[in-house]
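Here you go, one structure.
Excluded from the complex is one protein chain; the other protein chains are retained at their positions.
The block that comes next holds subunit A.
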Amino acid sequence: MGLHKPIYHPMNDCGDVVVCINSREIALRGEEWRRRAYFHHTGYPGGASWTLAWELHNKDPTMIIKKAVYKAMQGNLQRRHTMERLFIYPGEKVPDDVLQNVSNQIRQLRPVPTRLDHIPEEEVQNFPKVMDYPEDYVLK
């Protein structure tokens, strides 16, 4: 958007955009994938439809982020123009003309947890132990 620039004006194109990658890998909390529903109405009678989050993500992996950003913004006339400045890509592939202008990175808020089988064996063996088996326990 370019709010930090002195030349900023809503009708002015400052050239600032946000590029979001790997939107296919987003994580939702708990049972949100099957509990969250997205509402759409065609405008005709009986045209209401509710799509679950996992169904929507199957159809378009960029849609959940797009809707989340759209909902978080103020519902004024500027909203649709500001949304034009958000590029969402499902994978890591970004077109070159977008990528060459990237100047900074916004870090993710929630770090990706490490899987147990990705931790090296040595670290697992040297990790402090909390639970100890009772004397008569047969290892399984």
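Rule of thumb we're sticking to: a residue touches a chain if its C-beta (ideal position, glycine included) is under 8 Å from a C-beta of that chain, and two chains touch if they have at least 3 such contacts; residues count from 1.
To be clear about the criterion, contacts and distances are computed from a predicted model.
*Asks:* Look at the options "RING-type E3 ubiquitin transferase", "DNA replication complex GINS protein PSF3", "Large ribosomal subunit protein mL66" or "AP-2 complex subunit alpha" and return the one that UniProt uses as the protein name of the missing chain.
*Replies:* "Large ribosomal subunit protein mL66"
*Asks:* Can you list, in ascending order, the subunit A residues touching the missing chain?
*Replies:* Given the touch definition above, subunit A has residues 25-30, 32-34, 52-54, 57, 110, 113-117, 119, 123-140 touching the missing chain.
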